[in-house]
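Of the protein chains in this complex, one is absent; all others appear in place.
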């Protein structure tokens, strides 16, 4: 009977993390449609190819290089040994973390949309997922005891308080957003975006597709945040509600601040969710509401300052969205 | 070991209800795209904003006012106290019931599409979700022992038979549909819909988006019905199959009765699902098939009588769909 319980627990954990992985994988469809809706019509197909191919390259690179760097676990052994005693929990764990890692090129892709050549971007994405991101990841969640772990260097420094990032506000979104910024600046604005003094707003091509992307992302986000518990018995209803409240804070704040602009409202939900990732397991739901609202306000004003004052043509607003909001 | 089992059970319940809540939350994307596909092109963006903002307002109002009214549970206490001993089950329970409550403005929105001003509608939605709906809810499922509970007033009257509404046919759909009717009548038809004697059919703008909305709703509906068990061990395969059969009954009946009209077929699936909500835990699958078929037939004829004879311009047919079918 004891064995039945262990079996149930192990299977429950695998199912739990698998559902999370699939939900975060589905978020990549959200990235794709957010970009499809935001870019000009002629670049829609291009955006779709980029996202799905980046996913493919990320998987291979993270499987072979990134995951071993971050956690010291390699899968280059016979298939029978991979399942182990835990019904392949490590494999599903890889899938879950891969879905996080692959967000990096997807986030950057949104920033440099309509300008980057396919192969250089794919190559850069591969390097980020294979080397740069796993290095940061290992510092916070992984095997290099520096920032995030109990007993890490930072925890020693602060008397036992490690760096707290429950679902990757910093690890995923900040890194993605800040990596995107130089890329956007180097590539320069899209042709026709700024003419002399004049700043010409390029309309989104399809708000329904943009909204579809946003909806897919918000739904998948519950997998991103809730399943960050990484085991069934670690599940917390508070994380789910805080994600919900932050999203709502983002929606309402964006509605008010942007004066009812549909694109900002749908991105505001995402800004709220990004802002809450790190603290979603500790704050009160009303705190989450406020954090989400702040995230969206920062996003809306940040986007305007960035694109008008500094004239950085960030198509999907990824630097203010992921970079600033994630750091905050 | 006993503790492990209790842990597993509590976590299983939280996961179960969380999945349900996320699925019903995803249904709101379905409402959005059903409306996008059904309205004229110029009002697509408007519809998208309404649904997502209604969700935001509903969340805040139901959190602060509605849920306490219906169940007497308030969350205005420290975050550490919220998790309690059940890993935040009450919070997820709130999320699940919120997703139900927020259907009310979403349903009404479909009926008055293309006419209502943004803020008055948002305000009205907030009042419905914060006060009107929770009051009805409390009578059937909640703390006011009137209709639905064992030991309620109605059960006393009928000798122990309380009002049976497993997944909210009446509580959600009837109320939504009947509340929508006066709103539609007061606002009057869209300009150009009826000219003197002539009734001009306004074409749906995008059948693919309408179908997308319908598909999202049908998939999410399994969360709506199955997770109404509200605990993992209460799950019932019969509820799943009855939902399936009623949906199929709705599809086939709408196909035959409407003579192969795409919009009716996709709405027929929803009519079938609405009809079965209340009884999905007791009837036989073949009975569910018949109930679903009746639901779709009532919807198709009801819609024609309503829009042609009574000249009520109900864009998404929410009164016959939710109001009549839900009551039946």
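A and B are the chain letters, set down in written order, and residue numbers restart from 1 in every chain.
Please note the rule applied: a contact is a pair of C-beta atoms (placed from the backbone, for glycine too) under 8 Å apart; a residue touches a chain by one contact, two chains touch by 3 or more.
None of the values given here were measured: they were computed from a predicted structure.
Checked against the full complex, the candidates B:8, B:64 or B:132 give a single residue touching the omitted chain, namely B:8.
If you put the missing chain back, the residues of chain B touching it would be 2, 5, 8-9, 12, 16, 19, 207-208, 211-212, 215-216, 218-219, 222, 226, 232-241, 244-245, 248, 251-252, 255, 260, 262, 265-266, 269, 282-287, 289. One chain of the complex is left out; on chain A, the residues touching it are 1, 4-5, 7-8, 11-12, 14-15, 18-19, 21-22, 25-26, 28-29, 32-33, 36, 44-45, 48-49, 52-53, 55-57, 59-60, 63, 75-76, 78-79, 82-83, 86-92, 94-95, 118, 206, 209, 212.
Definition applied: only the chains that are shown with their structure count from here on.
Between the two copies, chain A and chain B, the C-alpha superposition involves a rotation of 120 degrees in steps of 5. Inter-chain centre distance (chain A to chain B, centres taken as mean C-alpha positions): 31 Å.
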